[in-house]
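Each chain you see keeps its place in the complex, though not every chain is here.
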Amino acid sequence: MTGNILGERFVVSSFGESHGKCIGILIDGCPAGMKLNESDIQPLLDLRKPGQSNITTQRKEDDKVEIISGIFNQHTTGAPICMIIWNKDQDSRPYESIKSIPRPGHSDYTSLIKYGGYADYRGSGRFSGRLTATFVMAGAVAKKLLKQVLGIETIAYTIEIGGIRSDDISFQEAKDNTYNNDIRCPDKKKSEDMRSAILNAKRKGDSLGGIVECVSINVPVGLGEPIFGSLESDISKALFSIPAVKGVEFGSGFDGSRKTGSENNDLFIKSSSGEIITKTNNSGGILGGISNGMPLVIRTGFKPASSIAKRQHTLNLATSEETDLIVSGRHDPCVVPRAPPIIESVVSIILADHAIRNGMISSVLNNKRSGDI
Amino acid sequence: MTGNILGERFVVSSFGESHGKCIGILIDGCPAGMKLNESDIQPLLDLRKPGQSNITTQRKEDDKVEIISGIFNQHTTGAPICMIIWNKDQDSRPYESIKSIPRPGHSDYTSLIKYGGYADYRGSGRFSGRLTATFVMAGAVAKKLLKQVLGIETIAYTIEIGGIRSDDISFQEAKDNTYNNDIRCPDKKKSEDMRSAILNAKRKGDSLGGIVECVSINVPVGLGEPIFGSLESDISKALFSIPAVKGVEFGSGFDGSRKTGSENNDLFIKSSSGEIITKTNNSGGILGGISNGMPLVIRTGFKPASSIAKRQHTLNLATSEETDLIVSGRHDPCVVPRAPPIIESVVSIILADHAIRNGMISSVLNNKRSGDI
Amino acid sequence: MTGNILGERFVVSSFGESHGKCIGILIDGCPAGMKLNESDIQPLLDLRKPGQSNITTQRKEDDKVEIISGIFNQHTTGAPICMIIWNKDQDSRPYESIKSIPRPGHSDYTSLIKYGGYADYRGSGRFSGRLTATFVMAGAVAKKLLKQVLGIETIAYTIEIGGIRSDDISFQEAKDNTYNNDIRCPDKKKSEDMRSAILNAKRKGDSLGGIVECVSINVPVGLGEPIFGSLESDISKALFSIPAVKGVEFGSGFDGSRKTGSENNDLFIKSSSGEIITKTNNSGGILGGISNGMPLVIRTGFKPASSIAKRQHTLNLATSEETDLIVSGRHDPCVVPRAPPIIESVVSIILADHAIRNGMISSVLNNKRSGDI
C-alpha cells in the first residue's frame, strides 16, 4: 500500500481505476502564481490519447481533464491541484475472465494474490496503462513550470520499434518532427518501417516493443542529490512506474559499458559563448547524480504489449487446470508510440521536484504582494 | 540536500566522506530479535574491499565495521543500528587539484558548483565509490533478515566486461563460482578473457566498464506497490545511487524491446510440485511492478571508471583556461569486479523494505515475550 | 507547500477550497477487503454539519460525500480512496474585503503574505474550518477499520465552553449522551449552561472557546514509536491541523505538571480478569510514547472563534491605513460543539496509521484468495 505518491516537494498522488468512475492526480507543492487552466493540460493529454490511427487501440477515450481544486483567478494558489478525467463507455465484459485466468505477461496474477481477490480487475484496474494519463496531467503542469521559470524543455520520441532503430536525432528534429507522425519518431524513413512492422505484428495477433529517447535542455547545473537522491535514481524510479517499462539508461548507458574510459569520458571545454560544457555527452547530462548543464539524455525500453490476440497457454486458478486463452478487447499492438508524452511528463515531474528542492523555483512566482508589503 | 536517506520502513541513511573521519550508515526500522554482530557484516564488506588482486586499486582499505548502536545481548532491539568504518591512512594530496581542475567524467565539477566550493573534495568526498561500503554494511543486515525470515537469497555476478560477455549463468553456478575468482564472473573461461582485457586497459592507462547481473530467489508473490512503488522503481532508484551505474534493466530488459509479445510473454504453468510458475522468466520475476514468485533478474550497466592515467583535456576553473590533466592516485581500472556485493546489498535493502511494508516480516522476530504475557 | 499530506502507511491528502468546486480527501494505504460505501461515512459527516441548531452557523452545507475511487464490489481494494464533497450555494461576496483588510485572529494576513496574493480567499479558502469535513471523511474510514479489526472505539465530547466545565464523564456516558444534544456534552446540566453562554456571547456579537476530551478504548499495547514517532507526537500533529486548536494534552496533562510523582504515577495492577492494567490513568494510556493498553485520553483546547460581529480594529493593507472592521457572513459563535467528530476522525487516522505500521492491521482483510491459492 501507499505506492501511489511520488516526490518530495512537488508531490503527485495518483488515484482512480481504468473502469471506475474516474482517474485523477493530486499535486501538492506547486508554487503559487502560475497561470493555469485546463487548456494548459489538454494538449499533452491529447497526444497520449488512443484511437488516433490504425496502429493504436481503437478504443475511444475522450480524456477531458477537469481541474477541481487549487486554481483561483486562473492561477495556481499554492494549494493542492486535483485533476480528474471522468471515465465513460467502458466495456468491462472482456475482463470477467481475468478473475480466475491470468493473462500471460500481465499483472492479473500478482494483483489477484496481493489484494486477496479484492482488486478492481476491470480494464486491469489500477494496473491499466490508462493510469498514465494521470501522470500526463501532472506532467503538463510540471512542464509549464519548468519552461516558464527555468526555460527547461523536454521532448521524448520513439527511436526503436521491433528492432528497427532510427538514426540519431537532434533536439531540433525532435521538436519539429516527433508529433507530426503517429509513430512519434522524428526519423521519417524509419518511422515508415516501424509502422509496417507494427501493422504486420497486428495482423498476426502479436505485438512489438521498442525504445523511447527523452532529452531535456536548459537544465541548470546542480539538480539532483548525491547518493540516494541522484537524478538518475529519481528519474528511473518514475520511469519504471510506467507499465511495460523494463529498462532505463542515461547517456551512453549500456553501450557505454562497452567503451573505455578515454572514449566515454566527456572532456570539459568552453563553448563559443564562454560557458563550461563538455565536448561529448556520454554522461547524459548527469555527473555524480547531479545535472552538469548538458542536455539530459534518457532511454526507456518497453516490452512488447502483453495483450495479444494469439492463443496462449495459462492456468485457470479457480479450477487449477491448465487452459488456453485468447485475450479479447481492443488493445495496442505497440504501446511505444503513445509513450513519449508520458515520458516527458514523468521526467518533468522529477525535474520540477528537484528544482523546488534546490531552491531554483520559489514557492511564489510573480509575487503580487512583494512590492507593496 | 537530504538525498542521503532511502526506504520507507527499513530506512538507511548514509554519511561520511572518503577521506573524513569515517563512513557510516544508520538503519532505522530493523525488526527486533535478530541475532547480529560485526561478524555478520564483515564478510560481505571484505568481498568489496580493494587491494585484493592486480585488477583492482592497490589502495589498502581495511574497512572494519563497528556497530555503535542498536544491538543488545547480540540481538537487534528495534532501535536504530549505526555502523561505522573508521578511515585511516588516506592520502589526500592528489586531490588538491580537483578544487579547480575538474576531472572528466567525475562529479568534481557538479559538486563544486552545487555546494558553492564547500564540498569535501578529498578522495571525491561524498561522491567516492568508497561510500558504497556503507550500502554493504546495511545490505548485510538486510540479507540476513531476508534469508532468515523468508529464505530469500540474492547473488550478483559479473556477466560482461569490456564487451566480453559470459555465457548464461544458473543460480547454482553463480553461488558456486562467483566469489572464487577476482573478476566475480562464474564463467571461468570468460573471466580469464575479462581479466586480460582489464590488465590490457590498465597498461594503457585506460579503464573498462561492464555489466553485473543479480538474481534473487524465494521472493514471495506480492512484493512491490503499484504505480510509483513498483519493485522496479524502488530497485532502480537504489541501483542508480551506485557511482558509475548508467543503465538498469529487468528480465529480458532492452532485449525484450526487440521481441514480440508472443515471444516475450511468460506462460503460466504448474511446476512439478504443483506451484504456479511461469515457463520462461522474461519478466524478471516482476509483473505489474509486483513480484510474481519467479527469480528476480536485474542487470546493471557500469560505465568505464572515470579516473584514468591518460592525459585528458579539461578546464582550470580558477583561471578559466583550458588545460591537460593526468589523474594521479591509485584507481580501479574497472570497478565491475567490486560491484557484486554492492548490488546484492542495495537489492536486499529494497526487498527488506518492501517485505516489512507488506507485513511479511514482522516488527519482532522470535518474540520472547509472546509466550508469557 | 506540501503540508497537505499526513501519515506514513495510512496516508491522507486533503484538497479543495471552501468556496471552490469541492473539498476532498485521498487515502492511500487503506487495506483491501473492508466493506465500504458512502453510508459508512455520511453519518459522521452529518454530525459535523452546521445549521443544526441556533448555536451553530445558519449556513446550509449539505456535505454529501461521494467516493470516486478505490471501491469495487462494495469493498476497499487496496487502491487509493478518493472522496469528494461538491460545494454549492457559497456566498463569496463577504470575503472580498479580506483581500486587503485582514480579520483579526484569522489566517487572512499570513495567507496573503505567504502566497503572494494568489491564495483563494473566498470563505477563507484552504484555511476554512470547512476543510475539517475532509478529515471526517477519512476519519470515518479509519474508525470503521479500527473497530472492525481491533475493536478500537473512539469518542470525543465537549467538556468545557466559556469556562464552564462539565463533571467527569465515563466512556459509557460519553457514548450514550454526547450526540443527543447540540453541545455534544454528555453532562446534561452543564450542557445547558454552556448553551446559555454561547447564546449570550452570540447576542453580544462575540464568541466562545472551549475544550474537547477524546477517549479511545481497546487500544492494544504497542502503538507508537519511540522518539519522534511517539503516539503523542503524531496525534498532536494531527490535532493542531484543526483550525482554532491552540492546546493539546494527554492524560493528566498540564494538571499533572502540578502533581508529585507519587500522585501522578499509575501503579501496575492486575484487573479482575487477570490483565495487566494501571490503577489510575494519569498517563492517558501512553507510556514512553507507546500505548499501554489503557484508554487513550486526550484534551484539545479551542480558542474562541475569530469571526465576531463586534467592531474590531485592523489595517487596510492596500492603503496602509488603520481601519475598523465588522466581519459579516454567517459564523459559528462557538466551534467547539462541531469539533467532536473532527477530533474522533484525526485521532482515528493516526491510530490506523500506527496500527498498520505495527503490523496489527494487515494489508488484506478477509483474504478471499488465501484459501484456494
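As written, the chains take the letters A, B and C, and residue 1 is the first residue of each chain.
Everything that follows uses one rule, which is that a contact is a pair of C-beta atoms (placed from the backbone, for glycine too) under 8 Å apart; a residue touches a chain by one contact, two chains touch by 3 or more.
If you're wondering where the values come from, they're calculated on a predicted model, not measured in any experiment.
Depicted are 3 of the identical subunits; the complete assembly encoded in this structure file consists of 4 such copies.
What we mean here is this: only the chains that are shown with their structure count from here on.
Using the average of C-alpha coordinates as each chain's centre, B ends up farthest from chain C. Overlaying the C-alpha trace of chain A on that of chain B calls for a turn of 180°, given as a multiple of 5. Taking the mean of each chain's C-alpha atoms as its centre, the chain lying closest to the overall protein C-alpha centroid is A.
Centroid to centroid, with C-alpha atoms defining each point, chain A and chain C lie 38 Å apart. Separating the centre of chain B from that of chain C, both taken as means of CA atoms, is a distance of 45 Å. Touching two or more other chains at once are residues 8, 226, 276, 357 of chain B. Taken in their complex, chain C has these residues touching chain A: 1-2, 4-5, 8-11, 13-17, 20-24, 26, 28-33, 68-70, 72-73, 75-82, 84, 112-120, 122, 125-126, 317-318, 356, 363-370, 372-373. Of all the residues in chain B, the ones that touch chain C in their complex are 8-9, 79, 226, 276, 357-359, 362-363, 373.
Residues 1-6, 8, 14, 102, 104-107, 109-111, 113-114, 126-127, 131, 160, 162-163, 201, 206-211, 221-222, 224-230, 232-234, 236-241, 243, 245-254, 256-270, 276, 278-279, 282-284, 287-292, 301-308, 310, 312-315, 317, 320, 322, 357 of chain A touch chain B in their complex.
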